[in-house]
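The structure under discussion appears below in the form of structure tokens.
One chain of protein is taken out of this complex; the other chains stay put.
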Amino acid sequence: MPGRPRSDRPRSDVADPGLAEAGNARIDWARRAMPVLGLIGERFAAEQPLRGLTVAACLHVTAETAVLIRTLRRGGARVLLAASNPLSTQDDTAAALGDGDGEHGDGEHGDPGDSGVTVFARAGVDRETYYAHIASALDAAPDLVIDDGGDLANTLHQERPDLLAKVRGGCESTSTGVIRLRRMAAAGALAFPVVAANDTRARRMADNTGQSVIDGILRATNTLLAGKTVVVAGFGACGQGIASRIRGLGGQVIVTEIDPVRGLDAVLQGFRVLPMLAAAALGEMFVTATGSRDVIAREHMAIMRDGAMLANAGHFDVEIDVRALDRLANAIHHDVRPHTDEYVLADGRRLLLLAEGRVVNLVAAEGHPAAVMDLSFGIQALALAWLATATEPLADRVYEVPESIDAEVARLKLASLGTQIDTLTPDQRDYLASWHQGS
Amino acid sequence: MPGRPRSDRPRSDVADPGLAEAGNARIDWARRAMPVLGLIGERFAAEQPLRGLTVAACLHVTAETAVLIRTLRRGGARVLLAASNPLSTQDDTAAALGDGDGEHGDGEHGDPGDSGVTVFARAGVDRETYYAHIASALDAAPDLVIDDGGDLANTLHQERPDLLAKVRGGCESTSTGVIRLRRMAAAGALAFPVVAANDTRARRMADNTGQSVIDGILRATNTLLAGKTVVVAGFGACGQGIASRIRGLGGQVIVTEIDPVRGLDAVLQGFRVLPMLAAAALGEMFVTATGSRDVIAREHMAIMRDGAMLANAGHFDVEIDVRALDRLANAIHHDVRPHTDEYVLADGRRLLLLAEGRVVNLVAAEGHPAAVMDLSFGIQALALAWLATATEPLADRVYEVPESIDAEVARLKLASLGTQIDTLTPDQRDYLASWHQGS
Amino acid sequence: MPGRPRSDRPRSDVADPGLAEAGNARIDWARRAMPVLGLIGERFAAEQPLRGLTVAACLHVTAETAVLIRTLRRGGARVLLAASNPLSTQDDTAAALGDGDGEHGDGEHGDPGDSGVTVFARAGVDRETYYAHIASALDAAPDLVIDDGGDLANTLHQERPDLLAKVRGGCESTSTGVIRLRRMAAAGALAFPVVAANDTRARRMADNTGQSVIDGILRATNTLLAGKTVVVAGFGACGQGIASRIRGLGGQVIVTEIDPVRGLDAVLQGFRVLPMLAAAALGEMFVTATGSRDVIAREHMAIMRDGAMLANAGHFDVEIDVRALDRLANAIHHDVRPHTDEYVLADGRRLLLLAEGRVVNLVAAEGHPAAVMDLSFGIQALALAWLATATEPLADRVYEVPESIDAEVARLKLASLGTQIDTLTPDQRDYLASWHQGS
Partner (left out) sequence: MPGRPRSDRPRSDVADPGLAEAGNARIDWARRAMPVLGLIGERFAAEQPLRGLTVAACLHVTAETAVLIRTLRRGGARVLLAASNPLSTQDDTAAALGDGDGEHGDGEHGDPGDSGVTVFARAGVDRETYYAHIASALDAAPDLVIDDGGDLANTLHQERPDLLAKVRGGCESTSTGVIRLRRMAAAGALAFPVVAANDTRARRMADNTGQSVIDGILRATNTLLAGKTVVVAGFGACGQGIASRIRGLGGQVIVTEIDPVRGLDAVLQGFRVLPMLAAAALGEMFVTATGSRDVIAREHMAIMRDGAMLANAGHFDVEIDVRALDRLANAIHHDVRPHTDEYVLADGRRLLLLAEGRVVNLVAAEGHPAAVMDLSFGIQALALAWLATATEPLADRVYEVPESIDAEVARLKLASLGTQIDTLTPDQRDYLASWHQGS
């Protein structure tokens, strides 16, 4: 792709040892709360399931990701990492990760030669550089890919079909990305097997924690949730977590949904369920977690209360129609609080947009706590090993995470907590296996 | 089967008009809380999906079941009902249901001629009569079967193979029963397609309500749950519901599990998770909801606190090892409270067994509220119609409930509550369908 | 008072040994859950604080009350017990309590001669007999009185002023009763000191458990609380308990209040707060716990949803305007469920009244669990001893329960649970006592 900008030169700040040091401190802190990856890393070091393979990953460049990458490295992989969101990149983490053994090379951070990890990421880069970073990661001709939203897989299929043949498989960790991949598979356009790491029982639990969204909202606004009417759009694992945590902090939650089963679930859990058009007039705060677009649209903004706060917890920044808000506003005051912009409408009402409508837990706080990412990334590490060591050929479709991987991650987590559970006795095993015993 | 007792004579109490009247009042009360079946009944009346078919059902003979049976009747079916548990049979309901149009016939209750419903059930019958009732229901050579624990399907396969050819399919509503059927299918022994109605999203919600187990425990003991250490064995949908409701009433819950993912889920929801051997010494109350046997065994009873209460919420009465308790006891005082027996052990400790170890919500209370059964039975009614009207031949295996049925039941339920949800806009539909749009 | 009916003849059923036996079994069950009274009883037996004194009590005649009465008896008192509500009287308990040593005398139950306890109570008596029972209890010229709603103190002041001089003091355990007594004291009409046992920290906790109200509602209706819109009128200790327990069972709670501080408290705990006129149109169930009258009045009934359920958890049956409901109804169907009457209004809507508007936890269930009454009655037992052994004369006013009594009851309860708490170190004691140390 001649003429396309490449960000393949070493970053000047790589030379900054303080940056890498700060990054390593961050990574070390994260590592303490990620015992599952630690235990997987020990196994990987012994078994080398990824030996000789090249992994291209498009992930948030955070300390937790760094722990995953180093775990893959222990399993024998060479890794190239591009950022899945320029706003969430931690430059110090990037410097530390790409500079594992004190050298740097031809990536944004680090030399694949010795550390085995190259990072293409810098905080706040523009759209062009963002895609250039992804392209650089792909240049290494990966055997395996890890994706977080689908941009890497998309780029691979659309712009680098030449590389597809070598790809053994990939992981995708967002619902949005998996929806895309299933469409591609259905259309016969998917060129390698993909594990949908977005929707396992353990992953739902992780998403369900909801804590980091609360954290982002509090850091951005310091507003009191107790007694506040909060509209949560979407009652999937993520939305449920947000709704129950806000209720746990004393908020009065209204849920909106498009799926009747989820809607009913919200009702039975004691939440008010309303269409967004009815909820819009009642909410003092709105949090979207749907995976869809324009969930909060012009018609909703038109009837919101003065001072209403709008936050998005979904992967992409399309859930709140920010352009509609721009058009409605007479004036915009940026950063009336950190990550909070005030839109003054023609009628004097003020709407407060958090994190520019981008994913609030990553932009205004620090994303999922490491203990949560430990579960998600544990699944991904094991799924990657599963793809790498498959003895039978896999089809070019979307696979669910094997149940054994989910159970293994949970088992490792419980072990790290010192929590013991029961095991079936032989009699119980027989009982459950039998269909002859009557009542 | 010569020599086998048959309970095919009319019950004398059918002549008791007061009994049928009381039963109809009960059924009427249940019907009010079952709007989903009401709406399905309207559709069935118009579409007649079960016209000309004979349905044999083995279910708890309660008012809620009666509403289901009448719904099937509106769809055109002739129905034969045997009890799935002799302790839960409501004689007045049986009298009313089998006597729909004021006549009675050759069943325990009612004449299939006009009312179209024959009931084989009487409260408290012995084991022999129990199976005789099932056999009588099967005598009608059903096209479709409904099961609740698997005794009917089991009897059909083991004792009436002559009838199997006519059976188009069946529904099973307990996890225990579905486990059995999957084993049968795996062994090539299943002779007709079965819908597993035990594990849909809507059904999990229903099980998850937990209320009736609490109700049974309170009626049996009137004990204060606030501040009480309660051990809940099993963290499936049912166990989760019980655990969260007991916590909602101020109890301090300890969870035991054999599945690491469920165990971790319990931890992340803030419950203590322990092996039963550790929990046994701490609990003031124990509630089992596992589907397995001997979950509370001799070794646990040996270390329990004086006054500990034992209740089972699972389908079969095998989860608490009652025989072990019998052997441990020096004396047994029956009914120190309704449905509560006191076992005095050799060392003076007293253990209190609720409902003889049988399913406590049905024995000591009234089972799931009608509003809950409305969901479960709504699924079963639609699943039966799906089996009856399948245009392509179905395999002799266990089918999951089609998602559309689950969604339809939830949709009807929300409609009956007057709860509206959102629908996707065309733009949103396009967005979710697309895999070309970048981030 | 010649001409007034007296119920001072022995009841025929006292001769029924089975009744007393059943009562003793009930009392024994309650006793197990009342360790605080057990520990107080041990102390009373040793210290005899009530030796030679006559106590007249007007309380619900239940097993828990029997445990209190026997505790007072151990402290040396002769006790005369009249029922505070004819609907809640347990005849078997009455028979057992008044018949402690196998004899019976001239009361409704029992001979004061040997057992030292005389009971004037029979389930379901009319208003006249109710007051006759109170009068009979007073005839013994009490030194101390225990009241539960104020009827005994009221009768004493209004009809038996001759007895007032002998009365050393009394206890009142309801908020309604205490309000009355404070008015009397303010008007100079109170003739002896009274301890307000209704509102201590330990008592609020007891009221706050809310469980028995839930229990009453479930037994009367078997309705599903999950997803139900429930209006709780009053957010005092009792109302808060009900609201939080209903929420704990998945209900969606709306609170009504007249006190802004309580109203705000409800808001900050995440409840919707509305005026009753707005809530009336939304609720599927209403529970009153205010101590006031006509909280649910004609104007509210006029706009309620079809099928709405009305329950009262307050002491007196004045909170729901049952007469207005009678007048609104075209037809009344009694006992469509146990303790549930259906009122069919002119426009076809049906309202369901639980327990005739009387206190639902006592009428439809069994009142507070024994473990709760253990706290309330522990306070009353100690308060009575405090009145009896006061070394300085007390004024004729309403006293709060001394903090030391509250703490002692809590201490005994924790001890019975095996729960240990910390004690201040000498340094901590000094620190808290000091006002010289800076920050």
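Note that the chains are named A, B and C in the order they appear, and that numbering of residues resets to 1 at the start of each chain.
Going forward, a residue touches a chain if its C-beta (ideal position, glycine included) is under 8 Å from a C-beta of that chain, and two chains touch if they have at least 3 such contacts.
What you are looking at is a predicted structure, and each value in this text was computed from that prediction instead of being measured.
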| item | value |
| --- | --- |
| Contact set of the excluded chain (shown chains only) | A, B, C |
| Residue among C:Trp29, C:Phe192, C:Phe286 or C:Phe316 that touches the chain left out of view | C:Phe316 |
| Contacting the left-out chain in the complete assembly, out of C:Thr89, C:Thr129 or C:Thr256 | C:Thr256 |
| From A:Arg73, A:His157, A:Arg203 or A:Arg247, residue that would touch the chain that is not displayed | A:Arg247 |
| Residues in chain A touching the chain absent from view | 25, 29, 32-33, 209-211, 214-215, 218-219, 222-227, 245, 247-250, 307, 336-337, 365-366, 369-372, 417 |
| Absent chain, residues of chain B that touch it | 226-227, 247, 250-253, 264, 267-272 |
| Residue numbers in chain C that touch the chain omitted from display | 84-85, 149-151, 154, 179-181, 183-184, 189, 201-202, 205, 208-209, 256-261, 263-265, 267-268, 273-276, 278, 291-295, 315-318, 406-407, 410-411, 413-414, 417, 419-425, 427-428, 431-436, 438-439 |
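FYI, only the chains that are shown with their structure count from here on.
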| item | value |
| --- | --- |
| Core chain by centroid distance, with centroids computed from Cα atoms only | B |
| Inter-chain centre distance, chain A versus chain C - centres from mean C-alpha coordinates, in Å | 55 |
| Multi-chain contact sites of chain A, meaning residues that touch two or more partners | 264, 267-268 |
